[in-house]
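Missing here is one protein chain; the remaining ones are kept as they sit in the complex.
Labels run A, B, C and D following the written order; every chain starts at residue 1.
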Amino acid sequence: MMTDQLLIILALCIPTVAAILIAVTHNNVNLRETGTLLSSVCLIFVVYNLLQIVLAGDQPQLFLLKFLPGLAIHFKIEPLGMLFACIASFLWLINSIYSIGYMRGNNEKHQTRFYICFAVAIASTIGIAFSANLITLFIFYEALTLSTYPLVTHKGSEDAMRAGRAYLGILLSTSICFFLPAIIWTSVLAGNTEFTSGGILDNEMNHCVIFILLMLFSYGIGKAALMPMHRWLPAAMVAPTPVSALLHAVAVVKAGVFSIVKIVTYIFSPALLAEVVDFNLLLYLAGVTIIVASIIALQADNLKRRLAYSTISQLSYVILATALLAPISIMGAALHILAHAFGKITLFFAAGSIYTATKKTAVSELDGIGKVMPWTMGAFAIASLSMIGVPPTAGFLSKWYILQGAFSVESWFAITVIIISTLLNAGYFLPIVYAAFFKKPSDGKKLDYHEAPFAMVFALTVTSILTIVLFLFPEIPLQLVKMLVGNMI
Amino acid sequence: MTCSLFHPGLLLILSGLIIPFLQGTRRTLFVLLIPCVALISIWNMSFGTACSIQYLDYELTLINLDALSRIFITVFAITVFTGSLFCCKQAKSKELAAAFVYAGGAMSVVLAGDLLSLFIFWELMALASTLIIWSVQTEYSWRAGMRYIVIHLLGGVILMCGISAYVNETGSILFTAMQPNSIGTWLILCGFLLNAGAPPLTAWLADAYPEASFSGTVFLSAFTTKTAVYVLLRGFPGTELLVYIGLFMIFYGIIYALLENDMRRILAYSIINQVGFMVVGIGIGTEMALNGAAAHAFTHIIYKALLLMSAGSVLYMTGKRKCTDLGGLIQSMPVTAVCGIIGALAISSFPLTSGFVSKSMVTQASVDEHLLWVWLLLQAASAGVFLHAGIKFPWFVFFQKDSGLRPDEPPINMQMAMIFFAAVCILIGIFPDFLYGMLPYEVNYVPYTAAHTLTQLQLLLFSGLAFFVLLPLMKRTLTISLDFDWFYRKLAKMISIFILTSLCNFQSKLSKKVSALKPGYYIDGILNIRFSLAMGMGLIMIVFIISLSYFLF
Amino acid sequence: MDFLGTFNYWVVVILMMIGLYIVIAHQNLVKKLIGINIFQTSIFILFISMGKITGGTAPILNEVNTLYSSPLPHVLILTAIVVGISTTALGLAIVIRLYHAFGTVDDDEIQQEIE
Amino acid sequence: MNQNWFYRKSSIKKLWISAIIILVLTILAEIFVTLHPHFEIEGLFGFHAFYGFLTCVAMVIFAKVLGYLIKRKDDYYDV
Partner (left out) sequence: MISSHLPVLQVILPLIAAPLCVILRQGTLSWLLTTLVCFMSLAISSCLYDQVMTEGVISYALGGWLSPWGIEYRLDKLTVFMLLIVNGVAAIVLLGARSSIPNEISSDRLYLFYTAFLLNLTGLLGVIVTGDAFNLFVFIEIASLSSYAMISIGRDRRCLYAAFKYLIFGTIGASFILISVGLLYAVTGTLNMNDIFQRLPDVENTRTLTTALVFFVVGVGIKAAIFPLHLWLPDAYSYSPSIVSTFLAGTTTKVFIYVLIRFIFSIFGYDTAINGGTFNNLLMMFACAGILYGSYLAIKQDSLKRLLAYSSIAQLGYMLLGISLATEAGLAAGLIHVFNHAIIKVALFLSVVTIIFYCKTDSIIQLAGLAKKLPLLTSAFLVSGLSLIGVPMTAGFISKWYLIKASLQSGYWGLVVVIVFSSVLAIIYIWKFIEASYFKSSEKELVALNEDQKTPCLLLFSLALFVIANIYFGLDSSFNVELANAIANDLFRK
């Protein structure tokens, strides 16, 4: 028992220690980078051990601090959190490799600040993953927002500042305006804010209170980018690509969506919600977000802007799946977090390597780039297949379960949304793949640039291969997700 | 992985991935060898299920061989062999690789024993066929390919919904015959029909196939529609609705082919027409009908490939596609012309050709079932086929007026491929037992009875008479005919433009109105006035009086 | 209520209103202080008039009469007067220094200077 | 060079005559061959011949009429 708590503490301390280590060794560049890589490796090692324990069935706990009678910082690893922690820790390693290549390739300034904030962001993501009650989740959620703010305003230019202001403005105001009151109200209603399987709210509370609470939570978590609260995501595109990779695939949006899934499963419990909520507004909101974000992505010419809007629509997939309230669809939601993480990070790595090699950002300029950068565009193609959800990639897995959930609940709206959005996804991803491989360079001249630096290409290929490997050998994540759903039914 | 390595589908897919790394003769040899290996491996593989994998807590059976799937696999293997023979020297390696993956996907779909693996290879087929269309790298092929992939993804998603609903209801994933009674099976049926080119989304076939390269269309015509026929044969034999869908497809194909000007679009419409026959066969559902459908699929792949090869070589040599600027090529391309004519006769099921052997089984099945109206329509249709494909295609391409073009014969490997397939058509026409041996159900049908041949001859010759009599009516015009795709090409564009324009000018009006109000100015104005001491005092008194009155009254 | 009985309280109210009016209306700071003084005196009168008990003599114990008006308000007001004077003194000191600093005693002019 | 034998006026007339002869033969052949019709309509003499002819004419005319409705210029979709 003792080792579990030690492991949890380790999992939280390694990134923070890494941040301090980086701060200390800021003048010696190589030492700093090896420090980051080393700490990400041992984080993976710790998380791997935790994974074995969780797979064995028990859920290690850790009480850290009790600062109010009803409130305490308390960690408990349940399967969903474990899955999220594995994604975050693994992708931290990949992202550090990539950003070393990127930073060297573009010789960006403030590199130390970038790595420090990156490590702190990972620490808060692990905190969110392992949180056992709403307060701990809220604390690390705020820490994540504050630690990623310097990353968004990395360049320090005027529009970076504006983007940073929009980013912080929306995230902080939604979290304080909706999330905090919601937490307090739950603690008033249910006495405590612990995540317990089967939910802590019960049936005889009047139904519209529970409905309003659900809406407060879903809009309180600004990071899940539901439609009106999505403005910060495209605005954060001004940051360098490893940051947007972190933002979009590893930490920030994942934390948002992860907390919504966790709250729906462990605070409200789908069974309760199913019978209480008659008009499923969350489902329709998520559906609208998917469609509108995809339509906007269709016309976005800037590559990163298009990827940003595709993230918004993919996130609402997860919310849609959770809002279906069927156990199978919640499995689908958890798997979609996994599939989307790997798929989207590859897409951003590809965008980054295109920018590093050719300084091009618009989709229309990408004609014929596939011949010159085969590895990058190959990975991009695989990742976009995963986004569309075509079989050989992991995207298909989660879509399969979400659809099963949709059918078990007979929700025709969700099914039509999934069908339309698959087409829209194809609509805005395939032109890029086509332009890269099948179009001759528009201005006719021979493309004189070459493939991106090795570190970036290596990270790129690893994640793209993983999307396929996840499809072929999905045992571990599947087992985790089954345990999540198992103890819920 | 308990499956024997020789899963032909996976073999082809792997070889497809290897092709880009080979050049010249090594590629030609490799490309010709693989289909033969696949054919041999299928023939010495015993019936029954093999190669099952445990995945996502389901039991996937990758190989489920029986007579029905074996006949399809054989015909697929033969087509891949001849197709690659046809274009091994001329085609880009990108297209050839995509074609092999495409064929491998088709084979794996045919072999698949359960719905999930069927769906996985189904999507793989859609992707590979899009790559074939795109590999010709023209602007038209880009747009047609995009429409093609979107439609097929739509079909794929509908199929996926159907499968997940079906699995949800019945719990089993095995691919067995089912009745379209529950929502799941209905969606699966729609998914299959969409790939078979059934209404309403029939336009993708005639829109995408002609845009592929001269050799690409040969491959395209062989696999997508035929796998759809196979899955319908196995999944939904005897569903009454299919008869009417089949009949609609038949007459749709004839009418649009008659109007069409581009020669390869005529052949594309005739694909829909022929698939219509098979669908009618499946719809009738008796053993004879199913045999007929399978046989017809077999023979159709061969003579359609033959026709498309001849059209392809005409395109390859002259670079022209429209009938208006073709004609009189017989003088300089006799071999292609002869093969084209043999193909045309086969498609119109002229006695002594393979078409006659297979199509008559379907009509015979309708007779056995006493479906008078269906029989009448089928007879009219076979007359119509001779009209639009049997005579129209060879006449307008090879005879008609002399367009002055004197292209010489296509390269030798293309000719060999065409001659081989022409020979096969004639052979099956003469010795039907070779084909009947392979059919799934026991066959006791004798095609060559005097009465039957005579009535067939009368039917065809008189429709030929009608063609020549009405020749001036059928003058070719430089036009295309609208189809269902008008909806998602023109109408959708108009609607989206309308929505976007109304959205942005609504927004601009709104922002103008809001800025006119200048809200910020007023609030700042009020709050920033300097409170002098006197006003402070005044305020205190006002507050005092308010609270006093608030209390006392 | 007869007017005479509550004469004192009417005086208090009138004086209070005058004091407040002076503070509000006049710009000259010294006049504001005078207004404050008048306001405070009105309060003192209020307290004192509370202490009187009809028929009670001055609160010096002697054996003859037993009824005395209560001395407490008077005592309180003594301290209140001290407080009032110290406030005025402090106010005047500040006004002098304001005059040295701004050269004027007028409220509006000082306010302009400050902006 | 003179046209290929096929296009010469005279050969065309010859072709037409031979075609008509073949047609008449097929109809006459029906007398000798005993059709065992399944439907009673099939029993009519030369049913297949005139049925084939009539349906083809009907189809061509129907196609012509439909053509006026749905035929568009070549570059209708290219705009």
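Everything that follows uses one rule, which is that a contact is a pair of C-beta atoms (placed from the backbone, for glycine too) under 8 Å apart; a residue touches a chain by one contact, two chains touch by 3 or more.
As the structure is a prediction and not an experimental result, all values here were calculated from the model.
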Omitted chain's touching partners, listed by label: A, B, C
Residue of A:N28, A:S173 or A:N203 in touch with the missing chain, whole complex considered: A:S173
Option touching the unshown chain, where B:L427, B:V469, B:I499 or B:L539 are the choices: B:L539
Contact footprint on subunit C, counting only the chain that is left out: 23, 29, 32, 36, 39-40, 43, 46-47, 50, 72-73, 76, 79-80, 83, 86-87, 90-91, 94-95, 97-98, 101-102, 110-111, 114
Residues from subunit A at the interface with the omitted partner, ascending: 65, 67-69, 71, 135, 138-139, 142, 153, 156, 161, 164-165, 168-169, 172-173, 176-177, 180-181, 184-185, 187-188
Hidden partner chain, residues of subunit B it touches: 524, 527-528, 531, 533, 535-537, 539-540, 543-544, 547-548, 550-552
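Following the convention adopted for this analysis, only the chains that are shown with their structure count from here on.
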A-B compared against B-C, more contacting pairs: A-B
Distance from the mean Cα position of subunit C to that of subunit B, given in whole angstrom: 103
Averaged-CA centre spacing for the pair subunit D and subunit A, given as whole angstrom: 67
Multi-partner residues of subunit A (at least 2 other chains): none
Junction residues of subunit C, two or more chains touched: none
Partner subunit A, residues of subunit B touching it in the complex: 56-57, 119-121, 123-124, 127, 134-135, 137, 142, 145-146, 149-150, 153-154, 156-158, 160-161, 164-165, 167-168, 183-184
For the subunit D and subunit B complex, residues of the former touching the latter: 3-4, 6-7, 19, 22-23, 26-27, 29-30, 33-36, 38-39, 41, 46-53, 55-57, 59-64, 66-67, 70-74, 76-77
In the complex, subunit C residues that touch subunit B: 20, 23-25, 27, 32, 107-108, 111, 115
